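Presented below is the structure to which this report refers.
A single protein chain has been omitted; all remaining protein chains appear in their positions.
Presenting subunit A:
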Amino acid sequence: MAVCIAVIAKENYPLYIRSIPAEQELKFHYTVHTSLDVVDEKVSAMGKALVDQRELYLGLLYPTEDYKVYGYVTNSKVKFVMVVDSSNTALRDNEIRSMFRKLHNSYTDVMCNPFYNPGDRIHSRAFDNMVTSMMVQVC
């Protein structure tokens, strides 16, 4: 399914980033970083909206030959970025949406955890497990 999932804070530093396979990690870090610009562009282009300006899901940010990048911004300006293998054409838009929904729900649970300080990296095992369940099946 997904090959890389990242949660970026509103100040644009990563709260959580994970990718498989592990050797490609640097490349995915770089991809997520460049996709942040596209996210900002989409969020600020509200007036001339091609995207429904009231929606949280941003859709396909940009495709490359190997993979596609999807984005989602919450009301608290936390961004979720997902990199998906292009060869996996079976993934439809609503599946991506539902994956982002699950991510958002887990993120909300992490926020409400008293042992979590907003702004720290996410260490929650429950969040890890949920992300693992979305990333398994690639290799």
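Following the convention adopted for this analysis, contacts are C-beta pairs under 8 Å (C-beta built on N, C-alpha and C of every residue); 3 or more make two chains touch, one makes a residue touch a chain; residues count from 1.
One rule holds in what follows: contacts and distances are computed from a predicted model.
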item: Chain not present in the shown complex, as UniProt names it (candidates "Trafficking protein particle complex subunit 6B", "Ribosome maturation protein SBDS", "Brix domain-containing protein" or "Vacuolar protein sorting-associated protein 16 homolog"); value: "Trafficking protein particle complex subunit 6B"
item: Identified contact with the non-displayed chain, of A:L56, A:L91 or A:M134; value: A:L56
item: Residue, one of A:T34, A:T64 or A:T108, that touches the chain absent here; value: A:T108
item: Absent chain, residues of subunit A that touch it; value: 10, 46, 53-56, 73-77, 104-105, 107-108, 111-112, 118
